[in-house]
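Inspection log for the structure reproduced underneath, given as structure tokens.
Only one protein chain is missing; all other protein chains are in place.
Naming follows writing order (A and B), and every chain is counted from residue 1.
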Amino acid sequence: MSSAMLYVLVAAGLFGIGVYGLIIAGHLLRKLFAINIMGNAIFVLMVAASAPLDGRPDAVPQALVLTGIVIAVSATAFALALMVQLYRVTGQASLEQDPDGDD
Amino acid sequence: MNLAVDMLIGAGLLVLAWQTISGRSLFRGIVLFVVFGLTMALAWARMGAPDLALAEAAIGAGVTGALMLVAFRRLVRIRPDQCAQPALRRSRLAVPVAVLAGGLVGVIGLAVVAVERDPALAGLAVTEALTDSGLGNPITGVLLLYRNLDTLLEVAVLLAAFLAARTVFGEDESRPPTPARREVPLVGALLAIIVPLTILIATHLLLAGSREPGGAFQAGAVLAASGVLLVLAGRLQPATALSAGPAFGLTLGLMLFSLVGLAVMAFGDPLLALPGLWAVYLIETAMMLSIAMTLVLLFAGASGLRRSGP
Partner (left out) sequence: MSASEVLASLLLLTGGLFYLAGTVGLLRFPDVYSRLHALTKADNLGLLLVCSGLSLLAGTWRAAALLATIWLLGLLAATVSAHLIARHARAHDAAGDKR
């Protein structure tokens, strides 16, 4: 097994864990963890599966992933602001349908 | 032996990811997420991508972790009993869907790895074209010479995220009035050493970014770290009004990049074709300052900062 294959498998595992977390998480912060883990899985996939160029991975996917990391932190920051505001307004930090509406 | 190290890191990543999403305590989840990010940085270094390792450690683990912690603290301020978590939802579909999604990623990846390929044509072209541009680091080269529109829009997205967060968030009423606490003596000493050193490291990352691993994003995140420290220590206080300094800092990167990118059209060059190495350094410096300012303001949850002076 080559290390590229190993990291592809790790990416698959991470993506599965992320999807699972996204589905079962109640709290929005947990959903954010899950989304970030899924993003990281795709980053690993892009770099690990790119053809190596004198020992290092191709620069083009690396540049794309670098852009992706910054976009991910921007989106996370915005999502965190949304979450705090939702909590302020409704008193809950999840998207559950709650019949009482008070917690 | 080498594969064993990779396996250890891979297993660590999987366990950390699992613990992050399944642990009971939210605070613990944030800490584990930061550890996950740092392990990712190790994995990037192992994959031969030191630029990504730097970015992941500074942005993926550091900045994201700090933002999550500060959001968690805001939740705690609104209601202290954050331990009473909404339980994990039960879903019969969760496991099959997760296995399918992970399997899909794995199959795609393994198929790509298994295909016999010509050695990265785009990568080869980039490396050849960059040798005469003076940019020894192919990633900085790709970002600023070939995907310059992406990079410009990336800075725009960061700014947009900040503005959107400000709009949604409004003023942080839950923030207690300016704490009149005494500063711990050691913290002053720490700041006196760390802040100048961080500025030095950020400058180094920026300048080295044209040849070695580094670049505006990594440098901006490192610079933001010292800003976050200053906010935490109370040396910089969140301000409600957006003053000229921070506003200038926020938009500097976007403005300068767009201006230079448009100006070259007057000389018959295509949009965003950078005229030389000096322009790369100029734009990267502006981007670094903007990124740092945006990240610090996102952390402070404020439109501006003011020095808390006597």
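We adopt the following convention: a contact is a pair of C-beta atoms (placed from the backbone, for glycine too) under 8 Å apart; a residue touches a chain by one contact, two chains touch by 3 or more.
Note that this is a predicted model, so its numbers are computed, not measured.
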Left-out chain, listing which of the shown chains it touches: B
Hidden-chain contact residue, picked from the options B:L93, B:L186, B:A244 or B:A266: B:L186
Subunit B residues that touch the omitted chain in the full complex: 184, 186-187, 189-190, 193-194, 197
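To be clear about the criterion, only the chains that are shown with their structure count from here on.
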Partner subunit A, residues of subunit B touching it in the complex: 2-3, 6-7, 10, 13-14, 17-18, 20-22, 26, 29-30, 33, 36, 40, 43-44, 46-49, 51-52, 55-56, 59-60, 63-64, 67-68, 71-72, 74-75, 78-79, 85-91, 93-95, 97-99, 101-103, 105-106, 108-110, 112-113, 117-120, 122-124, 126-127, 138-139, 141-143, 146-147, 150-151, 154, 157-158, 160-162, 164-166, 168-170, 174, 215, 217, 291, 295, 298, 301
Contact footprint of subunit B on subunit A as seen in their complex: 1-21, 23-27, 29-30, 32-34, 36-37, 40-45, 47-53, 55-60, 62-67, 69-78, 80-85, 87-88, 91-94, 96
